[in-house]
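Could you have a look at this structure, given as structure tokens, before my questions?
One protein chain is absent from this view; the other protein chains keep their places.
Chains: A, B and C, in written order; residue numbering restarts at 1 for each.
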Amino acid sequence: LEEALIFEIGTTASTGVDVETPPAVRSRLGGLDRNREIGLAGLSEPQAVRHYTRLSRQNYAIDLGLFPLGSCTMKHNPRLNEKVARMPGFADIHPLQPVDTVGGAFELIHTLGEWLCKLTGMPAVAMSPKAGAHGELCGVLAIRSALEARGDAREVILVPESAHGTNPATAAFAGYKVEDIPATPEGRVDLAALEARLGPDVAGVMITNPNTCGLFEPDMKRISDAVHAAGGLVYCDGANFNAIVGRVRPGDLGIDAMHINLHKTFSTPHGGGGPGSGPVVFSEALAPFAPLPFVEKQGDHYILIEEETAEDHHASSFGRMVAFHGQMGMFTRALAYMMSHGADGLKQVAEDAVLNANYILRSLDDVLEAPFGKGGPCMHEALFSDKGFAEGFTTLDLAKALIDEGYHPMTMYFPLVVHGAMLIEPTETESKETLDQFIGALRSIVARAKAGDPSMHQAPFHAPRRRLDETAAARKPVLVWKEPEQAEAAE
Amino acid sequence: LEEALIFEIGTTASTGVDVETPPAVRSRLGGLDRNREIGLAGLSEPQAVRHYTRLSRQNYAIDLGLFPLGSCTMKHNPRLNEKVARMPGFADIHPLQPVDTVGGAFELIHTLGEWLCKLTGMPAVAMSPKAGAHGELCGVLAIRSALEARGDAREVILVPESAHGTNPATAAFAGYKVEDIPATPEGRVDLAALEARLGPDVAGVMITNPNTCGLFEPDMKRISDAVHAAGGLVYCDGANFNAIVGRVRPGDLGIDAMHINLHKTFSTPHGGGGPGSGPVVFSEALAPFAPLPFVEKQGDHYILIEEETAEDHHASSFGRMVAFHGQMGMFTRALAYMMSHGADGLKQVAEDAVLNANYILRSLDDVLEAPFGKGGPCMHEALFSDKGFAEGFTTLDLAKALIDEGYHPMTMYFPLVVHGAMLIEPTETESKETLDQFIGALRSIVARAKAGDPSMHQAPFHAPRRRLDETAAARKPVLVWKEPEQAEAAE
Amino acid sequence: MRYLPLEPADRAAMLAKIGARDVDALFADVPEEARLDGPVHGLPDHATELAVERDLGAMARKNVSAADVPFFLGCGAYRHHIPASVDHLIQRGEFLTSYTPYQPEIAQGTLQALFEFQTQVARLYGCDVANASMYDGSTACWEAIVMARRITRRSKAIISAGVHPHYVAVCQTMARFTKDALDVALPELTDGAPGDDMARLLAGIDGETSAVVVQYPNVLGHIDDLSELAERCHAKKALLIAVVTEPVALGAIRSPGEMGADIVVGEGQSLGVGLNFGGPYVGLFACREKHVRQMPGRLAGETVDAAGQRGFVLTLSTREQHIRREKATSNICTNSGLCALAFSVHMTLLGEKGLRNLAALNHARAVQAAERLAQIDGIDLVNGSFFNEFVLRLPQDARQVARALADRMILAGVSLGRLYPDGEGLDRGLVVAVTETNSDEDIAAFAAALEEVLA
Partner (left out) sequence: MRYLPLEPADRAAMLAKIGARDVDALFADVPEEARLDGPVHGLPDHATELAVERDLGAMARKNVSAADVPFFLGCGAYRHHIPASVDHLIQRGEFLTSYTPYQPEIAQGTLQALFEFQTQVARLYGCDVANASMYDGSTACWEAIVMARRITRRSKAIISAGVHPHYVAVCQTMARFTKDALDVALPELTDGAPGDDMARLLAGIDGETSAVVVQYPNVLGHIDDLSELAERCHAKKALLIAVVTEPVALGAIRSPGEMGADIVVGEGQSLGVGLNFGGPYVGLFACREKHVRQMPGRLAGETVDAAGQRGFVLTLSTREQHIRREKATSNICTNSGLCALAFSVHMTLLGEKGLRNLAALNHARAVQAAERLAQIDGIDLVNGSFFNEFVLRLPQDARQVARALADRMILAGVSLGRLYPDGEGLDRGLVVAVTETNSDEDIAAFAAALEEVLA
């Protein structure tokens, strides 16, 4: 099952692309003509197709089965969306074309933005951020810009300890100091602790809602009010928007900025780690500071606001975060997804996602500890701990054993507030039959973990690879392939 | 690894297609409105995508590895061809559109026909046959029509014993009696026996060249001359055209009709058993009898000859073999393939195909008996027998053991003239490295077959299924799924 | 060459192993005079992917594709919306580039899909069993007649005037060679029941009749109850063969099998396959269980493997040419596997509910269109009953009208003059098909243009 590397199969003399013979011209390369081999192996098309087809079969994917990664929202990716994204009118247009040759593109961007504003109950949206973490950055920069415009630059962003790692990293990347706020025993933000910390140095808070324990923050509006009262602003991490889309509008909860992962809630495919897309919705307070470029509708047509045109309209914008207009290819997919579902279907999405998660919660909480399960229903994901496993048996063992049952593991050891956490997000695109099979598989593995079945330490047995040595990989990183003699010489 | 059937997963209430609500109208179904359930299970799109994706992974395919089926020409299928076939101007046009709205379609059909005529050195081509066997039928009907037009209806078609089963079946389907002609010890048509049998009752012969032993018939021209001298006509089965494409023109060998499997030589994908396409090239003698419809070029434009227009131009046509124009979707792919290769590339195709086959022949003939290998090189496929296997070890055992090595088996027990025949056709799209690996695997299995490794009788072990009980399947055929209670009742 | 992995160094090494001087030595069996000394004359050399795409794209753009215009053509090929997932799935390399599943251990994907396909077809047609596909509806029709001959040992078939003329032509071509007798007739534009020749069929059945062949709905859209005809056939020990060119219809009307048809064949193109200028399509073929060993074509059957696990194999291959040679039930070998898969995926996505909804929508839109078009002065709707296509009688030759509408970028339907060049009284007939892909705007544009052309 080992597939050789392209460098082991191909040579620099073979190719899978025929190129027309160039006309004879006088070279104008400034004397910098390449004078050494690059070392790029080529494959003929038959070889390349086979190489990547075989490689692909070593991957697990949504198309193969349940992908219960908590907080990742691995849902079905409709194929219509792939088709739409490839329409030449979207896929084969250049970002710097004269604006009146791309009116349909601006219409699409603006239409998608309107859907996002209406679904979140927020008045403005920035479309250009490239992914969730980039959206967070966009939100934090807008907060900082607004405070600076007020003449009230502040230094600290508060982040709950259960937050995604991107939240503190983003705040730091934007030049902020980061401070944690603790969680209550019920898995929510500790409102009292938060209120106690608020003050003139706090620029704002970054809160995930529904939070990373899979719970809705019932005090969200009170948190927002408290932060606003203290002169700060509220950022909401929208990674878990799938739980409430079409049913709750974050704008009704006092939020100032929230990014939306189009690749989660609106089903643009994850592609093995991207591309994503992270538009950010803004409150009135932050709207003037949105980054360039963006699209506005004027009467029947759409105008592009960028450096050249921003001064008249949007002098307060904090500037450009990316070259060009953002992730057009994700916009087309997300809009196709939204139009397909409609307002009624999106509501159903949230309801089925929450229903599926609670079904898992209640089908497993007799054998797995659900730390916050007693308190009531969860939202779109169910959280369990490793309590009750036999000595020496860990969440990792359980996860790897799950691979042998034909499933991708759940999110492990996150959130950090729960010991040996297992966070399971089924999404709405799984059938009851699939959930029942998964629950059955998990129950049998849990029984083994409790009984202390030693073979679990070696799992998986039926995957393309056995457990991989990650420590060795990190100790002496091998990040590129080298010709065997070179590799030896480098020892 | 067992995937449930759609009828076991889905219900008649679930669906993966949203349909607009129909406007209210008065039904005009003639009182025949459906009044019982059909029993069609539906799946939502996520379920359907997963079902078929999983099923697909139980298939072997060219995209996964070598597919050395002799006489099947399983070569790489370029992806460009799939793209071209899906251009709306080809894929989304109706066969009965007004002819001047589909000029480009006729141009494509005519252009492809011209390539086929030039590559075969024949003056005419019928494009409508739907597959190889259908092309054979076309050729045989043309022969019969020509003889009848001569007032010389004959009753017998001669077929070499090594012919594909389709040859005699086709002759019978067209109303002919079929008689075998034997092969020489060198694996060729026995010219003397053929000449002895020719006579006034013989309508013609159906010969495969290169033949099913993977050998060129060096006497082809003499066979043609003899048949013609006896008043008959010569049909050539073109299934093995890949061996000589661009290097030898069958028209130079006295052939009157030959079908061309576009899905073999010109790489339209086999798709698990079709669709194919079997255009037939004709000599001057047979051209007037070609079936309707077909396309002619007149000056700068293309005209369609069908029933309405045939009388003036082609009164001798034997008529229509199919609704519409043939396999347009295969024509586009085949023409893209031909244009991509060009005359130079097609010649290289034949040369590399023959080179690869001879490399296999000479890399294995020390361990496997090659019945005709002593006589010289083979063409595009190498033929071996089971001579030397331990008692009780068969070609089937070897083939199934090959599955465990990650390969599709070769053609087995065909041609019948060789005991335990193994016919290996690598095609030109396999690299030397792949052939070397395959040869290595085969050598090790041959060693096991000679040593009598009993585990081979149970192979495969590493496939999605172990050996399947074909006898039980045929004894009491279960050809459709039944609800469990129904199935029981039927017992 | 991007598709050829051998490099010059490989070729040299391989020739050395073979012991051949050069590649020409491998062609030693080809007589000198038949060996070309270079590439075939008159053909271009190899071309880049960019160039091929550009050249063929230019050809494609010369055609008016259905999506570009209001489009109302049917008569055996129908434009339906195919879910994007269908094409995605059939393009999986494991389906696209696999061979006929002769090695079942590594072909369960294809085999199980075919088994599901057979079940869907049998149920849709109201039959016991179905095969794994034929080339298309027209060749399936002839194979059904041959099968009836084998079963009844009679060789005289009566073909309804309502059967698609191309299908009839295919049968006539073959019958001329096999000496089968076919009783055929041209359809008439009878008001209320175009193409209906039930009386002729009932009267024609006798002790020599192998089969009666009817189309349902017929080529002019008319729908007739087949029950009486089936009874009459069975009384004379003849078989009833029903042909269905629009499978979507069976989501709205009774299946031929329910009404007593013994063999049901047809075209499956409507589901999953697309127009493709007439091919590749997929022939559907279903019959009674007792006749299965007389059936042409491949069959997937259920069995178990050596470990007791359910699996599928090609079965009853002793009927087939590769085993039985000239005694085979048919010469068919390669069939329409990938199209059958596409049909099956589309049908699975639809399910009972989706198919019925789709059929209801097709019918409703067709009724809307028929009623709108029949309001035009001088135009008669000939049909009493229809599913999604019907015949209009125009005040002048329909060929010219269709031509004039095409110039206005409306593809209006199939003129009967094209289908029946010799059909007296048919030249004013236009067959109009309406599916879910036709919008209200399409129908309005068609009506407006037709009024203009006829004015």
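Rule of thumb we're sticking to: a contact is a pair of C-beta atoms (placed from the backbone, for glycine too) under 8 Å apart; a residue touches a chain by one contact, two chains touch by 3 or more.
Remember, it's a predicted structure, so these values are computed and weren't measured experimentally.
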For the chain not depicted, the shown chains it touches: A, B, C
Touch criterion as defined above, residue of A:E37, A:E391 or A:E485 at the omitted chain: A:E37
Touch criterion as defined above, residue of B:R34, B:K83 or B:R197 at the omitted chain: B:K83
Interface with the unshown chain - residue positions in chain C: 2, 48-50, 53-54, 81, 83-84, 88, 91-93, 349, 436-437, 439
Chain not shown, touching residues in chain B: 11, 13-20, 43-47, 49, 53, 78-80, 82-83
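Everything below uses one rule, namely that only the chains that are shown with their structure count from here on.
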Approximate Å spacing (C-alpha centroids) for the pair chain A, chain B: 48
Centroid spacing, where centroids are CA-atom means, of chain B and chain C in whole angstrom: 20
Overlap residues in chain A, where contacts from two or more other chains coincide: 18, 44-47, 49, 53, 78-79
Contacts with two or more other chains, residues of chain C listed in rising order: 1-5, 46-47, 49, 51, 83, 85, 87-88, 93
